[in-house]
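Removed from the display is one protein chain of the complex; every other protein chain stays in position.
Let's look at chain A:
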Amino acid sequence: MAKSIDVSDLNIYYGDFLAVEGVSMTIKARSVTAFIGPSGCGKSTMLRSLNRMHEVIPGARVEGKVMVDGQSLYGPDVDPVAVRRSIGMVFQRPNPFPTMSIYDNVLAGSRLNSRKLSKADADDIVERSLTHANLWNEVKDRLGKPGQGLSGGQQQRLCIARAIAVEPEVLLMDEPCSALDPISTSAIEDLIHELKSDYTIVIVTHNMQQAARVSDETGFFNLKAAGQPGHLVEFNATKKMFTNPDEPATEAYISGRFG
């Protein structure tokens, strides 16, 4: 069920602007891969190119190859909608649907696609997803209330619940914990550990400890200089990255963060 992702020589553009250059990596199935790097180096851009969300932006395009379980993601007959159904995403900024209640937000994947669900199944999915996202206890008494009435961190957890409710095979998470307190953060990390047995997970984080805690492998992105495209400096097992990285730049970045 889980899928591995092979990226080779990927260039990602916004119009004429080359944002990420020459990335090659292999993301293993049933594992957690973390992307780290300074702000603006293209982590979000890279992540969005893995489920074809990048091309939603006018003028945005990619060059190179992304293979998911041996199938080319950018092949001419690949349907981006089908891709996004099996590769889900949690965005850097929480974006619950303002017209929907908390309940409907969790079920948005089915609701928007007009998939029929029995009431019992729907209740079950909502409770399970919200529990996984560590939000159930806070909202179980007001599931009918609008999702935008929640706090920023609660909205982010709602978006995580919404993404796992459709049971994607790969889950891309863009700084899912940046707005969360330590308790919710640890709940999300537990969730990641739990999902890892069935899913492939890619997570962007600015928190080195988090990358060290949750991920099996880590990719370090950097900019050569301001205005230059971002590139992948090193991709290695997380243990090695944090103890004995191959590149001095990786060591500098990580140890700089740890002080």
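Definition applied: contacts are C-beta pairs under 8 Å (C-beta built on N, C-alpha and C of every residue); 3 or more make two chains touch, one makes a residue touch a chain; residues count from 1.
Convention: contacts and distances are computed from a predicted model.
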| item | value |
| --- | --- |
| Missing subunit (named according to UniProt) among the choices "Fructose dehydrogenase small subunit", "SirA family protein", "Sarcosine oxidase subunit delta" or "Phosphate transport system permease protein PstA" | "Phosphate transport system permease protein PstA" |
| Among A:A60, A:L73 or A:C159, the residue in touch with the chain that has been omitted | A:C159 |
| Which of A:G37, A:G88 or A:G219 contacts the chain that the document leaves out | A:G88 |
| Contact footprint on chain A, counting only the chain that is left out | 51, 53, 56, 58, 81-82, 84-86, 88-89, 91, 93, 95-99, 108-109, 111-114, 145-146, 148-150, 159, 162-163, 166 |
